[in-house]
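Before I ask anything, here is the structure I am working with.
All protein chains but one are shown in place.
Take a look at chain A:
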Amino acid sequence: MNDMTPDRETRSANLKGLGCSRKRVEDARFTQGKGNYVDDIKLPGMLHGDFVRSPYAHARVVSINKDAALALPGVVAVLTAEDLAPLNLHWMPTLAGDKQMVLADGKVLFQGQEVAFVVAKDRYVAADAVELVEVEYEELPVIVDPFEALKTDVVLREDLAGQTHGAHGPRKHHNHIFTWEQGDETTTNQVLENADVVAEETMYYHRTHPCPLETCGSVASMDKVNGKLTLWGTFQAPHVVRTVASLLSGIEEHNIRVVSPDIGGGFGNKVGVYPGYVCSIVASIVTGVPVKWVEDRMENLMSTAFARDYWMTGKIAATKEGKITGLHCHVTADHGGFDACADPTKFPAGFMNICTGSYDIPVAYLAVDGVYTNKAPGGVSYRCSFRVTEAVYFIERMIEVLAIELNMDAAELRRINFIKKEQFPYQSALGWEYDSGDYHTAWDKALKAVDYEGLRREQAERVEAFKRGETRTLMGIGLSFFTEIVGAGPVKNCDILGMGMFDSCEIRIHPTGSAIARLGTISQGQGHATTFAQILASEIGLSADSITIEEGDTDTAPYGLGTYGSRSTPVAGAATAMAGRKIRAKAQMIAAYLLEVHDDDVEWDIDRFVVKGAPERFKTMKEIAYAAYNQAIPGIEPGLEAVSYYDPPNMTYPFGAYVCVMDIDVDTGVPEIRRFYALDDCGTRINPMIIEGQIHGGLTEALAVALGQEIAYDDLGNVKTGTLMDFFLPTAWEVPNYETDFTVTPSPHHPIGAKGVGESPHVGGVPCFSNAVQDAFRAFGNRHTNMPHDHWRIWQTANRLGLHD
């Protein structure tokens, strides 16, 4: 036996545990077209739902006539707010403490708002019937500008008339939602008054949309015989959907089963609860047969969950030498017609108060004013933790503007202000405790990798050549250093609709030494089935190949808060490790019994317990698993299972250093990305292949947002970017190859030291691309221009600076 035991290295490699670039177990299914997404679900007798939507951004609904629609063969029902009112389902609560119309109740507040829900035998008949529903509207003045909204007499939310307090404190005006303040205003203002230098800038982080390739949808099936409701859908948080569905419908929670099947990308779009979900449930209850609702791309871009739309004004104070002494930030946040932002309850502006970034800023103040306008509701974290992209964009632009003000190199300015390694855990001026970091090492590594000084020399030469008329391209060097805050979050300050933001894992070890683990999260492409098995493999000593990971079915998975804000690894990943440790603790007792020694006389060694000092005497986890089921062990229950609900003591703070080199054609406004270097530190690395893939994807979404992607409205509230013709999604042709790199600074409080990575590249990428564009024009007097930097806007910048003369 002994001779046949492989060496420790081989045994460890066989586990395919932490650090292994294990190939994904999901891929066999997906590459053969055997995924199971919500629109693939087909049930006997299933009906299709479709919405009548408002063509107006602000109007009174005078009347709705459904007769013609109901007369069309194949149409089963047409639901309006009037039909939902007796069930009290014409409005629903939002995640932000507001409420939202499920179907227009007297008026509409944004273009594309849901007015009536048609149920028919197939999607074509449903679409025909939508055309036949006659809605009479009376147009009202449209407010698309949040600053105007705060001045106008026009009341958008008549239902809130007279309410001077909202879910987040006092309201200053009938279109005002909340003011959220953090930090020390008085001291910050004093510092600004007495500073050597103050740089000030206003920037607009435009409205955009996560736009996953699969749109949102649901299939509801009410089984009237056994009283059970099953709901399949594009849910990033299925358990929360179950609880909300129960509270709204009055159906007891144990009679509701929510299933997230395969999800075709989420990026925040699939966190919220949408009228379509509610209507499919009601329609199934009414008709007694399953009802499917799947939105089309236009509906997706117009009505479900936008992101950003922050007007940010900053003041940053510094000494002549560039040491930052204070930061002031004010945000006017356009939340659209309803406040449906997806943030933890106590954070109406998400974690915007991470806006001091990676810098040691002694004092700061942040105030965010949320405002209603005639735009779609939403405000989700598009590939970032709650509002962190906005915060990081803000500070990384402020740093660049300060560098201009000080006539200093922006890389050096960052370096002299970074929080130092020995300052961690670091208490930020706006209330966070950064867990760990080593920013200087990462920054130096990044700048060296790209030969930063060489790039600056080349850029200076290019400017000279441009001035001599020898070239028409300019070179931009984009820098960004970001600190993310992910892994929401400690139950003491983070909840969604009252539900603490813990997460969970339940493990069952089978007698033959394989296992199934179920989690409260849900993958939308992140590869959980692959990586969570790796965490567990390293904890319990069974090969990842012998561990099935299951998520997304509320009847079987333990309660969890879902996947968004890079919380799966920090929270559910930790729960997985902790549940694995419980398995190991019981396994230790079984091993000791089998080896006829005291519990304390055995120790863990990769995949087995060995007798201390006698390594030839051991029991592998596989043997222990069998014993757990096949013999009576005095004092120990049969079986080998464990469950862990993990409440993280803190968030995790991944960070990174990015550099982008861009050549910009001044005459066409076309930017050519020559090089993009991304160094990420996400703590312990679980699967480097998947980490790299996440970084490529997040950077590409960053490129999109920085260089062209937006949800734009005209003055009448018409969505100008409602199809993929106008809404920019980069193709393989526009996207560069990225260079990835890393440092490893483990999280001190996470059981395996992991921090989460999926969103970092987006958070750090957007300012990096934007800074590259803006840096190209720095030598010609550019200070700040707003994103998105599409060709036309870049051309305009060049024109404004006189470069076409």
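Everything that follows uses one rule, which is that a residue touches a chain if its C-beta (ideal position, glycine included) is under 8 Å from a C-beta of that chain, and two chains touch if they have at least 3 such contacts; residues count from 1.
The definition used in the following text is that contacts and distances are computed from a predicted model.
Chosen from "Rieske (2Fe-2S) domain-containing protein", "Carbon monoxide dehydrogenase", "2-oxoacid:acceptor oxidoreductase subunit alpha" or "Peptide ABC transporter ATP-binding protein", the protein name that UniProt gives for the omitted chain reads "Carbon monoxide dehydrogenase". Interface note: of A:Gly49, A:Pro146, A:Gly166 or A:Gly264, the residue touching the hidden chain in the full complex is A:Gly264.
Across A:Tyr137, A:Tyr738 or A:Phe769, the residue that sits in touch with the chain not pictured is A:Tyr738. Screening A:Ser54, A:Thr483 or A:Gln524 for touch with the missing chain picks out A:Gln524.
Counting over the whole complex, chain A has residues 23-24, 26-35, 37, 39-40, 42, 73-74, 122-125, 211-215, 262-265, 267, 296-297, 524-527, 689-690, 692-701, 723-725, 729, 731-733, 735, 737-738 touching the chain that is not drawn.
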